[in-house]
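All protein chains but one are shown at their positions in the complex.
To keep things simple, chains are lettered A and B as they appear, and every chain counts its residues starting from 1.
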Amino acid sequence: MSGIIGYGAYIPRNRIKVEEIAKVWGADAPSYKKGLLLEEKAVPSPDQDTITMSVEASKNALRRAGIDPREIGAVYIGSESHPYAVKPSGTVLAEAIGATPDVHTADLEFACKAGTEGMFIALSLVQAGAIKYGLAVGADTSQGAPGDALEYSAAAGAAAFIFGREKLVAEALDTFSYTTDTPDFWRREYQYYPQHGGRFTGDPAYFKHVMGAAQGLLAKAKMKPSDFDYVVFHQPNGKFPLRVGEMLGFVRKQIDPGWLVPKLGNTYSGSSPLGLTATLDIAKPGNMILIVSYGSGAGSDGFIFRVTDRIDEVRELAPRTRDLLDRDKVYLEYGTYAKYRRKIRKAE
Amino acid sequence: MPTPSRYWREIPQRYRLEAEKCKGCGLILFPPRLVCPQCGKREFERTKLAGTGKLLTYTVIRVAPEGFEDQSPYAVGIAELDDGARLTAQVVDCDFSRLKVGLRVKLEFRKIHEDGAAGVIHYGYKFVPE
Partner (left out) sequence: MRDVAVIGLGMTKWGELWAKPLRSIFVEAALLAIEDAGLDRIDSMVVGCMSSGLFVGQEHLASLLSDYLGRNPIPAARVESACSSGGLALRQGFIEVASGMSDVVLVGGVEKMTDVTGCEATFALGTAADQEYESYHGLTFPGLYAMMAVAHMHRYGTTRDQLSMVAVKNHDNGSKNPLAQFPSKVTVEMVNQSVLVADPLRILDCSPITDGAAAVVLCPLDMAKRMKKPAVRITGSGQATDTISLSSRKDITRLESTHIAAGKALAMAGRKIEDMDLFEVHDCFTIAEIMITEALGLAAPGQGGKAVEDGVTGLRGKHPVNPSGGLKSKGHPVGATGVAQAVEVVKQLRGEAGERQVKGAKRGLTQNMGGTGGSALVHVFEAD
């Protein structure tokens, strides 16, 4: 038996509203809000990045896991906004939590799926008996090109999971990954902003792979949507996860606890992982949770978790995801947001 | 700002708040030293700083030194941590009007500075309101 023994989230305090962005680009805010089912998104402060958020999320996970960090055998950060092009993020995280030096570290990237990739690898190593504990983080501070549709949703956040074999909070029952080569969203080296295929990012990309992974996993596990208490999908905007849930046969009640995007935005590699932490925050012992991520390029990782009794003991040991989402928000106007996100060209 | 080796040397302190406690008089030394300034003894036991405390004083820096210009204005403070040790750091996620002597704070891992667009990124601790 392997699974999650600790989980933690981190969300920066700054927000910017759809109206504020729309105002600058002369766009119609109400139609964006309606079309994307999005109100505002989280913005990192200039002193926050994928690494700093990963550290804080991991510390929250450690608080819930209650283990000695020196026994962590692997540390993975999955992100599409690693601070360095060459120099690992994971090593900073491993040092900060005290897991070094006997630890395996790798940085992962696969658009928004990099977080669940790390989870898949850490879980697999634990299942194989190769390591005692594995830490996987999905974190991003992604950029949306100014004036582009993705600017409304590209947000920042991190979720961390520690996997092990004892004192499980949620047992991992099964996994399934679905992958094809589909160029729906990409960024070439030295380019500052990503590009995407517009409507091509819908059916042939997000929906095909999320459906593929979900259906594949359900078939493999011989389960159906009504067997689950909760389901978490990757959330690039408010609409896609609701639509794919409907297409698969899930109901709103199952989706809502992990549906953070209207107030959070798309935290990319942190998106479905944060949906999972938010769901664990309210789950009861015995609950079945299905999580399916999506990363452009393209692929989806699906996991089935069953919550254990231990959830009630650990839940309050670190901040709840929704508390981080709702607390002490600082609303930015576009100028400050642009300065924070380095969209303003300065002298060299 | 520090060269790679100067930065790397302080990682146990900057990332993990590793400190030492004098076996003679109990003074907490951060960063660790070879000689206790209070009692002169040279034997220590390893410890870590408490992660919470209260501000003893603060200010808002509006004229920044080289490397920090983009961050200006930013708040800094000296806090007395709950274990009695004192620490100097920036205070972030805190509206300047909230700054006051006695404000409860906790330590968070943040980026301190970047050595330009091509240099090493320096990380460390900052205070956030508790």
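In this section, contacts are C-beta pairs under 8 Å (C-beta built on N, C-alpha and C of every residue); 3 or more make two chains touch, one makes a residue touch a chain.
Because the structure is a prediction, the values reported are computed rather than measured.
Here the chain not displayed is in touch, across the complete complex, with B. Contact with the chain that does not appear here is found for just one residue of B:Cys22, B:Cys36, B:Ala89 or B:Leu107, B:Ala89. The chain not shown here touches subunit B at positions 1-2, 6, 10, 30-31, 37, 56-69, 71, 74, 76-78, 86-90, 96, 101, 112-113, 122, 124, 126.
One rule holds in what follows: only the chains that are shown with their structure count from here on.
Centroid to centroid, with C-alpha atoms defining each point, subunit A and subunit B lie 30 Å apart.
Every residue of subunit A that touches subunit B in the complex is listed here, in rising order: 13, 45-49, 51-52, 55-56, 59, 83-84, 92, 95-96, 98, 328, 330. Those residues of subunit B that touch subunit A in the complex are listed here as 11, 15-16, 70-71, 90, 92-93, 95, 108-112, 121, 123, 126.
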